[in-house]
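Here's a structure for you.
In this view, the complex is presented without one of its protein chains, the others remaining in place.
Moving on to subunit A:
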Amino acid sequence: MAKILDKQRYKCAMSAMQTVQAIDRAIPILHSGPGCAQKLSSSSGSSGYFSPNIYPCTSINEKDVVFGGVKKLESTIRHSLDVIDADLYVVLTGCIPEIVGDNTEEVVEGFKDAKKPVIYASTAGFKGNNYKGHEEVIDSIVDQLLEPSDIRVKNLVNIWADVPYQNEFWHGNFRELERLIEKLGLVPNIIFGYNKGLSNVKKIPAAQFNLLISPWVGLNNMKKMEQKLKIPYLHYPTLPIGAFETSKFLRTVGRYAGVPEEKVEAIIEEQEAYYYYYIERYADLFLETRVMSKQFTVVSDAHYALGITKFLVNDLGLYPAKQFVVDDTPKGNQEAVSSYFKDLNYGIEAEVSFETDGYKIHNEIKAHDYHGYPLILGGYWEKEVAKQTNAHFLNVSWPVNERLIMNSYYVGYDGGLKLIEDIYSVAKTRFN
């Protein structure tokens, strides 16, 4: 795990409470100290049907530390079932109960006959960050809620991509991925976001395959589901942004799912024509912008860093300076993730640094010659270094401040146009 963190880019495993919250009508019950919900809540759009202040919490005190908090946990779960109107209750354990050794599993077992399912996930902050916590929650759902299905629904595809709330475009991205998959004639199944919820969770075992769009987060879940539910998976590492990657994505998924090639190519032709209609109209702007260098840096988790790098190189014709992957990618995944960054058009390879320390990242950015005003896409922390380096700055990764993202997205053809809009809306502030 990462060393000390300066300018932190993620939260702890318990932040997977947001993964739970992203499943409609699923609520986390926190078995933790008093401040965890509050501390881990800072992402935009978290005041939905449930919000961190609504989450039941045992708020462990000094006495519980000494005598254990299981009694308090039991009463908190029991009353949650009485008071809160939810479809799924997910107990998440924080640092304290895991250090003092509360037997959460046993308490949760006691609710196996409850009217609504109660499950638990181990999400102590010292065990990992929220990318790992997200995987823990999905694993818990697979382990404790799902059974192998006798039926396979043809063309039904489970889609896994963004980590909800940590990736602020998660909602829109999922919806656009859904639309793309539908275009291929497949039936998408997503458990996060509007109008999904437990009914979609229950559909998971019947899917023909799992589609994971992410460099590494979720791979463990895919393997678990392959093993337990016998669902094969297609791993597409790159979040498809813009025409080049989206067309490649459609071809890959189409081939895997057995969609006729002519059908896929017809879709791509139509979409690219539409996409380039817009690109052409604004090509003068892109070609004549003198206030932005060709070089860019993304500071983000592997998911967005890879997706955005590919888009800016392959579609927009920019050139990658060093890219910083800040999600504490496990050692075992780093080589594969690096290799994805080397697979760019015209033999271009992007250098990647797996670095969680913001201080070092900023020093490297300051030391690099971008041949003009740099373009930096990153977390809010980068606003400071952008100012120091005269860079154009777009806040795309956590923490996200000073911009509102409701249902917009960077995925797909339209998503690429949206990202261009955002970048040039920043660049254009320099025109005068």
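By our rule, a residue touches a chain if its C-beta (ideal position, glycine included) is under 8 Å from a C-beta of that chain, and two chains touch if they have at least 3 such contacts; residues count from 1.
Just so we're on the same page, contacts and distances are computed from a predicted model.
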Select, from "Succinate dehydrogenase/fumarate reductase iron-sulfur subunit", "Putative ABC transport system permease protein", "ABC transporter substrate-binding protein" or "Nitrogen fixation protein NifE", the UniProt-recorded name of the complex's unshown chain. "Nitrogen fixation protein NifE"
Check the options A:V83, A:I151 or A:L287 and report the residue that touches the missing chain. A:V83
Have a look at A:N129, A:N158, A:S247 or A:S408 and name the one touching the chain we're not showing. A:N129
Which residue, A:P52, A:P117 or A:P237, contacts the hidden chain when the whole complex is considered? A:P52
What does the interface between subunit A and the hidden chain look like in terms of residue numbers? 1-8, 10-15, 27, 30, 33-42, 47, 49-62, 64-65, 72, 75-76, 79-80, 82-86, 94-96, 99-100, 124-127, 129-130, 359, 380-381, 383-384, 387, 398-402
